[in-house]
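Following this message is one structure expressed as C-alpha cells.
What you see is part of a larger complex, with each chain still in position.
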Amino acid sequence: MIKAASHETLHIINKSPGDILLYQNCFSSLLAGDAVLFIESAVYAAIDDNFQSVLDLAANDIPFFTLQDDLIARGLNNNLNLRFKAIEDNYFVELCCLYKKSISWF
Amino acid sequence: MADKNILLIFRNPPFADSSNRDSLDIALACSAFDIPVSLLFLNDAVLQLKSNQQSELLEQKNLLKTFKALAMYEIKNFYVLGSDLQRYQLDPKQLVISCETLKQTEVAILIRKFTTVINL
Amino acid sequence: MIFSILLYASNSSQQSEQTALRFSRSLLQQGHSIYRVFFYGDSVINASGLKVTPRDEINITEQWLELATEHEVDIVVCIAAAVRRGIIDQKEAKRHSKAAASLAPGFTLSGLGQLADAVLQSDRLITFGN
C-alpha cells in the first residue's frame, strides 16, 4: 500500500511558459507532496504546445491547478491540457491552508 | 530628414504589464503625426488579439476595442508569427484584427523596412 | 487560519495586486483572517494619494482601503521602499524638507520589522509579485 504523501509546498507561478528559466527553477524545486498552481499569465501553459519538454521536469504525481477566472478572462475554454485542474478562487485559499507553505515564482 | 516609418514590436501577454497599452498609445500618436505605423506581435503578444477574452472578470481593461479601432487611424499592417499561433493553438480567424502571418525568417526582413523600431 | 500578504510588483501592472485582492476577499469570506498586508518594492506606488486612475479602470488603492476598513486589516507600506519612490507621509516630508506628502490617507509607513513580525504571527505568508 502506498502511503498518501503529506501536503508540503504549494508553488504558485504567474508568468507565461515563455519564461523557460522560471519554469525550470520552479519544477526543479518540486518534491512528492508538492503542488503547482498556475495563475495569471501562467494559465497559458495549459494551451501551450511547446510545454511538454519543461513539463516533463515535474513528476506525474505533482498536481497542477489553474485559476478558472484567469482562464476565462483570457478566452481559454477548450483544448486545455488534461493535467491541469481548473479551480475557483476559494479553492486557491483552501490550497494555501492545506499545504504547509507556499512559494511564489514570478 | 528622410521620411520616417515606424515598427512597434509587442512581446508580452495581455494584462501582465503596461507595455502593450504603452506601445498602442505610441502607435496612435505616431499615426496622428502622419508617420506610417506597423505592428509586429512576437511570443505571447499574439494572445492579446484572441477573441472571447473576458477581461471584466479581472476588473481589467482589455485592449481589443483599441486594436479594432486602429483601422480608423490608418494603422492596418499587423504581423504575427506562424510558430506563435501554432504554439498557442490559435487560428488566424480567432484574432480580432486581420494579421499577416510570417515565418521566423521573415521577421528580420520586415524589420529592415523601417527607419525606427520601438520594442517595449 | 491567519494569513499575511506580501505585495511585490516589479512593474506598474496592476495584475498581481488584483489577484491579491481577489485572494484576500475570498479568504475573508471563508472566515479566515489577515494579520497584515505589506507593500514592498514598486508596489508602494499603489499607496500614492496623488495618482489618478483613468475612469474606465479600477482604483486599486481604494479597493485596498475598503478591504482594510471593512475587515480591520492592518495595511503597512515599507518606509524605505516608499521614501525612495516619492511616497511620503507628513512626517517624512518634514524630515526631508519636501513640499508635500503623497501617501494616501489610510496607509501607514513602517519598517521591515512589520514584515518579520507578520512572518511570526501568521500561519501563512503569501507573496504576490510580478
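Chains: A, B and C, in written order; residue numbering restarts at 1 for each.
Keep this in mind: a residue touches a chain if its C-beta (ideal position, glycine included) is under 8 Å from a C-beta of that chain, and two chains touch if they have at least 3 such contacts.
Because the structure is a prediction, the values reported are computed rather than measured.
J.: Give me the full-complex composition, label by label, with copy numbers.
T.: Counting every chain in the file, the stoichiometry comes out as A x2, B x2, C x2.
Quick note on the criterion: only the chains that are shown with their structure count from here on.
J.: Once you draw an edge for every pair of touching chains, what topology comes out, line, ring, star, complete or other?
T.: complete
J.: Please compute the C-alpha centroid of chain A, do the same for chain C, then give the distance between them in whole Å.
T.: Their C-alpha centroids are separated by 26 Å.
J.: What is the distance in Å between the mean C-alpha positions of chain B and chain C?
T.: Going by mean C-alpha positions, chain B sits 33 Å from chain C.
J.: By the touch rule stated above, which residues of chain C touch at least two different other chains?
T.: Chain C, residues with two or more chain partners: 15, 130.
J.: Counting only residues that touch at least two other chains, what does the list for chain B look like?
T.: Answer for chain B, listing residues that touch two or more other chains: 15-16, 58, 60.
J.: Please output the residues of chain C touching chain A within their complex, sorted ascending.
T.: Listed in rising order, the residues of chain C that touch chain A are 1, 3, 10, 15-16, 19, 22-23, 26-27, 29-30, 32, 123-130.
J.: Report the residues of chain C in contact with chain B in the complex, numbered from low to high.
T.: For this pair, the touching residues of chain C are 11-15, 18, 56-58, 130.
J.: Going by the contact rule at the top, pick out the chain A residues touching chain B in the complex.
T.: Contacts found on chain A: 15-16, 18, 40-41, 44, 47-50, 69-70, 72-75, 77, 79.
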